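Here the complex is missing a single protein chain, while all its other protein chains stay put.
Up next, subunit A:
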Amino acid sequence: MSKTTAPVQRRTKLSCSEIWKLYGPNADRPAASRDEVESRAANGRCFAALSDVSLDIGEGEIFVVMGLSGSGKSTLLRCLAQLVEPTFGNVELDGRSLTRMGQAELREVRRHDMGMVFQHFGLLPHLTVAGNVALPLKIRGEKAESRDHAVATALELTGLAAMADRLPAQLSGGQQQRVGLARALAVGPGLLFLDEPFSALDPLIRRELQDELIRLQAGLHKTMVFVTHDFSEAVRVGDRVAIMKDGRLRQVGTPEDIVRQPADDYVRNFVAGVDLTRVIRCATAARPASRSDYAHAVSGQGRLSDAAETLMAAGGGPIAVQGEDGSLIGEIDLHAVLAAVSGKSLAGEPA
């Protein structure tokens, strides 16, 4: 096996096992057994939007779901959030089954531990920014004082403090989605669902909000399920990426895993043309250190593209790759970068 960045061991926050979602006649009826759902999916009258999907999503992880239009990304997200009931299978949050939970209990979980951000914002036009952010808190019956405090905090976090009294119609798309984000964060949920949150924005604003999300996540450590169809977005924000096709998972892994070892031709096509220097981390490309002292150093977590400038400054020569604690992991030079990008021979793995 190849060497990859050491997977961070996380507690499982959200998991699903063998979930199926059928659409079509009689599809609302849940299936009693796996055999039943398989035969119903196979008989041709039902359409399987999700087939046999199992996932474990760790605490504090941004888990990205990718795929072409109609591949079932939204369906997966909505099954995880219980907005649609899977035809078969189980979804667990913190070890409690959401699928078997009663309505009242599910409502409590949603009021305290879930937030959602929508592609087209889903703001209520008659409420101000502050009113929109306060709404979920009002719904769960929070007292005015703690509510105001929570709203102020959420607005501060998302840089909206100055716009609290504006109406959604008076905001730009990017600002509106910040409100959506603030609203989802206001209840202090552990788990966020984001269905193509930035797809409706133009490229510059999209990047700005991606950076914002990364910045927020560094302080908040939420668990996020993030749907996108833009691989560069997945790479920027995602800790792990799942690639779907026709309702099935084709591959789940870190962005690096996926670009370096696509599971099949579909995934290979999917990631073809991706700028690898923005995906592969320095630690992955590093060779064992050949000395103990370097004039230049980069972080192992950084992408190769981040190291370009330092490499140039060092004349292309070997520079140190450091771990998060400043320890020496290895070294890279121009050759190592080229090798990593060409995918022919990676450090520690002779061609």
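By our rule, contacts are C-beta pairs under 8 Å (C-beta built on N, C-alpha and C of every residue); 3 or more make two chains touch, one makes a residue touch a chain; residues count from 1.
The rule is simple: contacts and distances are computed from a predicted model.
Trainee: Out of "Protein-arginine kinase", "ABC transporter permease", "Iron-sulfur cluster assembly scaffold protein" or "NADPH-dependent glutamate synthase", what name does the UniProt record list for the absent chain?
Mentor: The UniProt record for the chain left out of view names it "ABC transporter permease".
Trainee: Given that one chain is not shown, which residue among A:21, A:110, A:206 or A:303 touches it?
Mentor: A:110
Trainee: Of A:34, A:96, A:126 or A:149, which one is in contact with the hidden chain?
Mentor: Considering the complete complex, A:126 is the one touching the chain left out.
Trainee: Touching the left-out chain: which of A:11, A:138, A:215 or A:335?
Mentor: Among A:11, A:138, A:215 or A:335, only A:138 touches the chain that is not shown.
Trainee: Against the chain that's been left off, what residues of subunit A make contact? List them.
Mentor: Considering the whole complex, subunit A reaches the absent chain at 78, 81, 83, 106-112, 114-116, 118-122, 124-128, 135-136, 138-140, 167-170, 193.
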